[in-house]
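One protein chain is absent from this view; the other protein chains keep their places.
Just so it is clear, A and B label the chains in written order, and each chain counts residues from 1 on its own.
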Amino acid sequence: MEVNFSPTLTAIRKHGIGRSNLIPILHEIQGEYRYLPEDSLRSVADIMDIPLVDVYGVATFFTSFSLRPKGKHQVTTCMGTACHVRKSGGVLEEAKRFLGVEPGQTTEDMLFSLETVNCLGACAMGPIVVIDGKYHGQVTPAKVKKLLQDVADAERVPEYVEDRVAAVL
Amino acid sequence: MVRLRIDGQSVEAEEGWTILETARYYGVDIPTLCYDEGLSPYSACRLCTVEIISGGRSRLSASCSFPVREGIEVLTDSNKVRRARKVIIELMLASCPNSRTLQCLASRYGVTEIRFKAEDRDCLLCGLCIRMCKEQMQAGAIGFSGRGVDRQVTMPFSMKSESCRECGACLYICPICEMPCGGPMQPGELCNSCLDTVQLQAFPCREE
Partner (left out) sequence: MSKIESLPSFEQYRKALDSERKKYTATVSVCGGTGCHAHECVNVFDAFESEIVHRGLEDSVELKITGCHGFCEMGPLVVIWPQEIFYKQVSPEDVPRIIEQSLLGGKAVEDLLYQDPSNGGKILREDDIPFYKKQMRILMDMNGKINPRNIDDYIVQGGYTALAKALFELEPEEIIDAVDRAGLRGRGGAGFPTANKWRSCRQAKARDGIKYVLCNADEGDPGAYMDRSLLEGNPHSVIEGMAIGAYAIGANQGYIYVRHEYPLTLENLLTAMDQARELGLLGVNILDSGFDFDIKVSVGGGAFVCGESTALMASIEGRIGEPRVKHIHTAERGLYNRPTNLNNVETWANVPLIINRGVEDYASIGTEKSTGTKIFSLVGKIKNTGLVEVPMGTTLREIIYDIGGGVPDGKTFKAVQTGGPSGGCIPESLLDTPVDFDRLYEVGSMMGSGGMIVMDEDTCMVDIARYFLDFLCDESCGKCVPCREGLKQMQHIIADITEGNASPQQLDLLKELAWTVQETSLCGLGQTAPNPVLSTIRYFEEEYAEHLEEKKCRAGVCKALISFEIDPEACTGCLRCKKSCPVGAVTGEKKQPHTIDQSQCEKCGICLEVCEYEAVIRK
């Protein structure tokens, strides 16, 4: 994948070269590419004069960063204690089974990334699943299955329509 | 000068010395793994844990980084210390059971079983190689990546680093990835009969 360096340079120019700006700069780069490309990290190390081992260490220590591209749809289940007590564990299990991935991974067709988060601060609505930024509350295993199915259906509309047509004919 | 007591003996130390340095100066043995005199202390293995009594309170702490303080009482072999030390050695063995260094420690300190789920790693994440590469060899080619149980020592992107001069210092300093224990036990089991005779002469026998 060709990496255009501008987002990296823009981020560094915006925040500054000092080492304390490393984490905000990585957030910006990740915001742009949906992950941290190797070339970007090498540029950051060179331009900011930080040893590459340290940049790599920071990029792999903090879970908000990913070194592999994320999927089109971001599915996040809240694993906070309040949600856990309201049985969010079952919701995560069903999401894992439906998507066929573990938290932190992306489906092969690059459509879904599954993540967990420690607490979203909306405990009254728990258990919570966030799909593409939209919060869904009081989610159960059956509900998350339906939510994900809806997104999957919307993605596969052309084939879905053909399948339906084939089934009818 | 700072005055303190180690195992009942009054000793004097320079301001800024650690308990470990002071103990070694006076010939008191405290086991270590991630410590090396020529490198900065890291306090990660916790094998050098001792009991420190001060102000009427007792606590355990790693001696390699604890600066000496006036009036403290240090116990290097109390029941609490022995208890903690044995579990730490056992935890290390559960991670790297085939390491000769750890097998020796097990024999010396009376660890005769591994009650935990054992793996077969060749790295205890003590960080000696990283500090050696950075501080002594001035290369900084390797570092920690990841976090927690997924922490590893790597070169960035698992690719040969440009700063690596292949000096071999990391291999030299590693206490784990050396020749595995060649004793008569099955791989992953405790030997306990493979005693380092040189060490046995210098220090007291292991407990029964």
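Just so it is clear, a residue touches a chain if its C-beta (ideal position, glycine included) is under 8 Å from a C-beta of that chain, and two chains touch if they have at least 3 such contacts.
Given the structure is predicted, the values throughout are model-derived calculations rather than measurements.
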Options B:Met92, B:Ala106, B:Leu128 or B:Met155, residue touching the unrepresented chain: B:Met92
Residues in chain B touching the chain absent from view: 42-47, 49, 59-62, 65-67, 80, 83-84, 87-88, 91-92, 94-95, 115-117, 124-125, 144, 146-151
Chain A, residues in touch with the chain not shown (by the definition above): 18-24, 26-27, 50, 54, 57-58, 61-65, 79-82, 84-86, 90, 93-94, 97-98, 117-126, 128, 135, 137, 140-142, 145
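One rule holds in what follows: only the chains that are shown with their structure count from here on.
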Geometric centre distance via CA averages, chain B-chain A, whole Å: 39
Contact set on chain A toward chain B in their complex: 38, 41, 51-57, 60-61, 63
Chain A partner contacts - residues on chain B that touch it in the complex: 140-147, 154-157, 161, 163
